[in-house]
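Starting off with a structure, shown below.
All protein chains of the complex are present and in place, except for one that has been dropped.
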Amino acid sequence: MSLKTGHEYIASIEALELEANILGVKSADLTRHPLVKPSLQAVATTFDCAHSEENRPLFRVRSSLTGEEINRFNHLHQSTADLTSKVIMQRTCGNLTGCCFQRCVGMDAANATFSVTYECDRTHGTHYHQRFIDYWKRVQREDLVVDGAMTDPKGDRGKRPKEQADLDLYLRVVERKSEGVVVRGAKFHQTGLLNSHEVMVMPTVNLGPGEEDWAICFALPTNTPGLRFIYGRQASDTRKLEGSTLDVGNPTFGGQEVMLVFDDVFVPYERIFMNGELDQTGKLVERFAAYHRQSYGGCKVGVGDVLIGATALIARMNGVANASHVKDKIVEMIHLNETLFACGIACSAQGHPTPAGNYEVDRLLANVCKLNVTRFPYELARLATDIAGGLLGTMPSAQDLEDPVAGPYIKKYLAAAQGVDTVDRMKVLRLIENMVAGAGAVAYLIESMHGAGSPMAQRIMIARQSNLEGKIELARQLLGIH
Amino acid sequence: MSLKTGHEYIASIEALELEANILGVKSADLTRHPLVKPSLQAVATTFDCAHSEENRPLFRVRSSLTGEEINRFNHLHQSTADLTSKVIMQRTCGNLTGCCFQRCVGMDAANATFSVTYECDRTHGTHYHQRFIDYWKRVQREDLVVDGAMTDPKGDRGKRPKEQADLDLYLRVVERKSEGVVVRGAKFHQTGLLNSHEVMVMPTVNLGPGEEDWAICFALPTNTPGLRFIYGRQASDTRKLEGSTLDVGNPTFGGQEVMLVFDDVFVPYERIFMNGELDQTGKLVERFAAYHRQSYGGCKVGVGDVLIGATALIARMNGVANASHVKDKIVEMIHLNETLFACGIACSAQGHPTPAGNYEVDRLLANVCKLNVTRFPYELARLATDIAGGLLGTMPSAQDLEDPVAGPYIKKYLAAAQGVDTVDRMKVLRLIENMVAGAGAVAYLIESMHGAGSPMAQRIMIARQSNLEGKIELARQLLGIH
Amino acid sequence: MSLKTGHEYIASIEALELEANILGVKSADLTRHPLVKPSLQAVATTFDCAHSEENRPLFRVRSSLTGEEINRFNHLHQSTADLTSKVIMQRTCGNLTGCCFQRCVGMDAANATFSVTYECDRTHGTHYHQRFIDYWKRVQREDLVVDGAMTDPKGDRGKRPKEQADLDLYLRVVERKSEGVVVRGAKFHQTGLLNSHEVMVMPTVNLGPGEEDWAICFALPTNTPGLRFIYGRQASDTRKLEGSTLDVGNPTFGGQEVMLVFDDVFVPYERIFMNGELDQTGKLVERFAAYHRQSYGGCKVGVGDVLIGATALIARMNGVANASHVKDKIVEMIHLNETLFACGIACSAQGHPTPAGNYEVDRLLANVCKLNVTRFPYELARLATDIAGGLLGTMPSAQDLEDPVAGPYIKKYLAAAQGVDTVDRMKVLRLIENMVAGAGAVAYLIESMHGAGSPMAQRIMIARQSNLEGKIELARQLLGIH
Partner (left out) sequence: MSLKTGHEYIASIEALELEANILGVKSADLTRHPLVKPSLQAVATTFDCAHSEENRPLFRVRSSLTGEEINRFNHLHQSTADLTSKVIMQRTCGNLTGCCFQRCVGMDAANATFSVTYECDRTHGTHYHQRFIDYWKRVQREDLVVDGAMTDPKGDRGKRPKEQADLDLYLRVVERKSEGVVVRGAKFHQTGLLNSHEVMVMPTVNLGPGEEDWAICFALPTNTPGLRFIYGRQASDTRKLEGSTLDVGNPTFGGQEVMLVFDDVFVPYERIFMNGELDQTGKLVERFAAYHRQSYGGCKVGVGDVLIGATALIARMNGVANASHVKDKIVEMIHLNETLFACGIACSAQGHPTPAGNYEVDRLLANVCKLNVTRFPYELARLATDIAGGLLGTMPSAQDLEDPVAGPYIKKYLAAAQGVDTVDRMKVLRLIENMVAGAGAVAYLIESMHGAGSPMAQRIMIARQSNLEGKIELARQLLGIH
């Protein structure tokens, strides 16, 4: 079966006939919905790249399961070179879309599930691994987009799943049947969910005795009955409804966040990859998290490249590209962005094989990578704001630009360095606004903070992985003390 | 004449019958316009405070010009205590509105103009000072709001006003008549302009020979013929048009930014306070800037207090208020916010009288204050985002909350610590979103960067004011070298 | 009685005939000891300034106790202007010495004890306040230097005083006699102790029931029998013994740290200002700490000025003073240094009278001040190192400069910009080395971190003083929630 083009991909999503609550309206025909379409186009880029001459070698890889050529987004990594290629592919997608392209979560969930099911089977005598392989072969062959769903609502953060006033605040099995189980609950922050064919569900924390019902991992088609989708708001989202792309900033691409409700949904056994094996839960969470923290060393770097480019461009348009302080700030932006990239590359290059045979990243460095991602994009955004100037917050609307009275004033007074088209300048300003204080900031800033786990989660993992006792021993040996 | 209440103030603005281009529509009846009204209400707070029991002593002061009791926002500072009270008043307004309350610029422009006109008269034998006093007495007596307009479009930043391809890119005199002059040009980033009775115009840079036509300072009523107003966009601005305050975040107050065009506007001589005196231009710019950089040590601190409070509140609602890392981050937010306040207080306490008799801030410390403001609010916003969680970027809309199907899901799954109302929790999250990535971020972040001059402007002033040669001399003396 | 000159001061210290353990040698004649002398000279500066034409007005003030003119270092602050003058005086001393001048601790201890004894008497019916006044009058009249001793050894930081394995790890009363008490213990980090006439001892933590014996505050002459002094090491301290000032860096001035042991020392009642009043202990600690944290907003700023000056001078000597990145880094140094100053000024200007009548600083802002001091000097040192160059760590010794073979090579190859004397250049480099990685770094970096309490102590105070509930209430009011 051949790899889909972006166009074919969109048609396949259309065929799912998904419906969602968007801004209070029950909406169908989502692939044409102006709020949804930019996010769909961003995902489509991951398909088109597998067909473009330039990117094809990077985006295509031979499947370890089938031997067929597949899209790397559905690959089970077979080497540190694969892990590295993943990061570079993500940077490329960020470069082309300037936003979140949404297809990483499924790849990261699959790689984690692949190795955890293998280990689970060895410990518990279960048969999840082959079941997962069968499932994933189909995903690879049909070139599907899989959403990875981990984050539960969590209710009172000071309490465990089984202690919550409403037990559904962590997704759980509410009924066990002969052919499968019924689950209830919700998953938050589902990036790109409505652009996905499948959703793969994992627990969100390490679970303990008495929490077997929450220890469930499975995959379902997104058009399974009982799934409810409620669209998340983003800053300035409704600019996409205004009919002009100028004020949207990023004219073609965007992100998508969805709240997903499981209203007593049936899951057949052949779709279940964990079911009550408590000792596997923490492992699955950590392993998925590590892959996903690596991802941010690629995708956010790619978006950062666009922000740096836009910032350098507006500096040139404003006539200040050669001011030493401007050059210095742009070097700083590059330095920080490349530091993130270095972390993404390093945790890949230092990866290792799992018992199941696929490759895992170096977990310490992956967490270090993500912790930097919770900081540096904020500084890049601050520096971009510095260079772009106050118009980021005060520029008149695209509609006013079209107004016969106001429009000419805007064109006259927003002129900058000679030879620069004023509307082009406004486009660049709106692109930067999109990324530092608009819809794009949701992915570039808020998701950089919380996606793949909040900073404290990374700090805990860093503490665990760092072999502090070994370092203490180094000091002792140097001093000859015990 | 008595001080206006907020209600009387709004009526007085309504009476001006201003019109503006807003999102492509020529709009009148602005005081009822949902985009404008929150900003008007923020200004009204500065009036109501002069009538509230708690704040009256701070907001009222005796005029040095008339001996009458006036609103401190129209005061010419008579002591370092006055300068300090100004900062505390601004912090109070930030506390009450959680946004920019827009009335500082006129106060800062007046104090700068008062002393510069005095010195100009002594140097040039002009008579601007008395003219300004007469003008300002009326402002004080009628309790008016005055917008201060400084920032020209600037075109190619690498060129001087007289070198621009379009000479209007800096506002200038295009005709000189017997009763006054005609000006053409524009002023950008006019905070609160449509909520002002008057606009006071100043040059934006130090001017040199051949640039006499740009060396103009004057004041006009905002309803003067020939003034054109084009409303600036802010992130998520149209949420104010959606009919629910929940998604707006700040339910009552907001900011306002306007692009102001002077379409060959006549200015009578009695309204002119500088007209070609080149050597006074840089002084006026620097002095106004210093006052306005001081202001940020009050207003942004006040808004920061609200952000800190909202962050501590969401932590409590989420059940994590006692987590050590949460407490530590909140302490850091307080520390940074109080450092800004310390700078605002310090430049006030170290102020000095001008030859004209009013007090000026310590210019070095005022610039230090503002340079910190270009940094710390970004870190506060980052920390608030950290603590608030990913819902900042993914929470469903207020309309979905009202939806009979989606609403109950949202209420069920957004529940957090016991006893917390879910909708209250959503309100707090939307307030934080407003400040870190919504309409409020325009004032709290972008304006913190560029208002009263971009960071490079502060660095240049710090270099100039720091007596570096004196410091070199200290090192030399210590070492006994020459 | 007239104010001492530096010369008279040194004679008065000599008359105390103190002895100390210094580098393993029991040493007398300390005022001539090459390790001690630079520190003595730094203290002497505080006396000489009261006689110099330029600084006399700042350093002299009329005593609130006697009406006589005293050195401001012995003043009980009577206004916010006094608090501000204190900070400016400290900056001046830092400017003149480039190091710690050691006389602040006693001033800060006295101001805290003055108000706490007043309140203690009102609560407990004791008579400490008048006793302290009598004592302090003599200090003022005789123009004495008083060391303030607070920091106990603390043993296991996880345990309270009464829980320590060795109860002496916090200084305590071991015997109570008719005429006074006997104390045992130690005080660490005693800055300038051997240059002091008196030592004033305070508890180091808030004490509770069962810890009455530790709740002791008193003053003694430094030559009281039973006091043992052990000199603290500083980086590169023995360069002072090498006979050339070049490698010392700061040729004239330096700091001093002493470990003080109380070997069952008798304290007569007339020298005791607290004796078992547990509820006064935390107050005394906090109040002293607040004054001392303010101090750092003056003294470290003064030293920072010298470091900035030396850095600008070496840049000029190296021929790079006009490189934009060098200018930018120096502006950053100034900015950070002035931010510290702003905090020192702000907590002074926002001070308030105590019930006893002297003025206390704003405690929140004083803690904010010190917390910044634990950060910014490190960044100044880093930037100074950046500009000064690698010779900071590799330059040959002063002895080699004198060597007939090596000396000419050093002079030939260390030449830099034309017209610069090579030895002068070496002096500037050694001065910077002194401050960033030599003996001066003890005061400029390590003491900036830990003096007047470690950063965590400031964070705890900031949390306590910040009225977080009030900020939460601001958010609630804005949102109309409860």
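Labels A, B and C are assigned to the chains in the order they are written; within every chain, residues are numbered from 1.
Rule of thumb we're sticking to: a residue touches a chain if its C-beta (ideal position, glycine included) is under 8 Å from a C-beta of that chain, and two chains touch if they have at least 3 such contacts.
All of these numbers come straight from a predicted model, not from anything done at the bench.
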Selected from C:D403, C:D421 or C:E473 as touching the chain missing from the view: C:D403
Which of C:A81, C:I133 or C:L414 contacts the chain that the document leaves out: C:L414
Hidden partner chain, touching residue among A:G226, A:G309 or A:P353: A:G309
Chain not shown, touching residues in chain C: 21-26, 151, 153-159, 165-166, 168-169, 186, 188-189, 228, 230-239, 247, 257-259, 261, 263, 318-320, 322-323, 325, 374-375, 378, 381-382, 385-386, 389-400, 402-403, 405-406, 409-410, 412-418, 433, 437-438, 441-443, 445-447, 449-451, 454-456, 459
Residue ranges of chain A at the interface with the undisplayed chain: 80, 84, 95-98, 250-253, 305-306, 308-310, 312-313, 316, 327-328, 330-331, 334-335, 338-339, 341-350, 364-365, 368-369, 371-372, 421, 424, 427-428, 431, 459, 462-463, 466, 468, 470-481
Residue numbers in chain B that touch the chain omitted from display: 324-325, 328
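The rule is simple: only the chains that are shown with their structure count from here on.
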Centroid spacing, where centroids are CA-atom means, of chain A and chain B in whole angstrom: 37
Centre-to-centre distance between chain C and chain A (centres being mean Cα positions), rounded to whole Å: 52
For chain B, residues that touch 2 or more chains besides their own: 459
